[in-house]
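Note that one protein chain is taken out, while the other chains of the complex remain in position.
Then we have chain A:
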Amino acid sequence: MKNQSLDDKTLNELREIAGRYPEKRSGLLPMLHLVQSAQGKVTPEAIEACADILDISAAEVSGVATFYTMYKRHAVGDFHVGVCTNTLCAVMGGDAIFDRLKEHLDIGNDEVAEQRQGDQYSVSLEHVECNAACDYAPVVMVNWEFMDNQTPEGAVQMVEALRAGHDVRSTRGPRLCTWREAERVLAGFPDGRVDEGPAAGPASLAGLALARENGWKAPDVAAVPAVEAPKEGQADA
């Protein structure tokens, strides 16, 4: 992947991030997300640039960049596929999905699959820890968007659709953007996709649907003894 140097726009945005905080060093995590968006990984040049802006040493920046798993020292694919293999997802099928993808893409953990002739995009693979979506197990993340309730065969079809350049939607979110575009949002620069996707997936709504069916609500404020007169009940919807 070509590694263009950081342009003025990016350098200004890095300074802007640092300026959000009472002490500028607090900007380091989002700044590293931004440099990944600009360069596809954390480069030595980016480490110097962050150090320079924050008045800390390059070694300090480097120490931070190596601590957090989302920062990459080598390039990942346009679509970075993370299979949850923490216990619950693993048991529900995550291990089988991860094995199937490794075999299909012919790569190991944390590697980029070959971009074949005709592939529009590259994909990379890693196994991830619990991504707070266990009620949708087994879960796969693509560029940190949820792909809920996956199967080995469905995951293979998904990575093929991504390589071919087809639109793929998160099951609980928007049309997938590239990894670099995602990193930009994490740096605090919204991309306008916020209104895509649902408010909640089906599992999130399991309890609420039952409550609606049965007419269950939080207590009516008026029914709670000796309470200051409220303006309006909160649960009367």
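By our rule, a residue touches a chain if its C-beta (ideal position, glycine included) is under 8 Å from a C-beta of that chain, and two chains touch if they have at least 3 such contacts; residues count from 1.
Note that contacts and distances are computed from a predicted model.
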Just by its UniProt name, which of "NADH-quinone oxidoreductase subunit F", "Thioredoxin reductase", "Helicase Helix-turn-helix domain-containing protein" or "Amino acid ABC transporter ATP-binding protein, PAAT family" is the chain not shown in this complex? "NADH-quinone oxidoreductase subunit F"
Give the residue, chosen from A:Glu13, A:Asp78 or A:Glu145, that touches the chain omitted from the document. A:Glu145
Of the residues in chain A, which ones touch the absent chain? 20-23, 25-30, 32-33, 54, 63-64, 67-71, 82, 85-88, 90-93, 95-96, 100, 128-138, 141, 143-146, 149-154, 157, 170, 172-174, 182, 185-188, 190-191, 193-195, 197, 199-212, 214-219, 221, 224-228, 230-235, 237
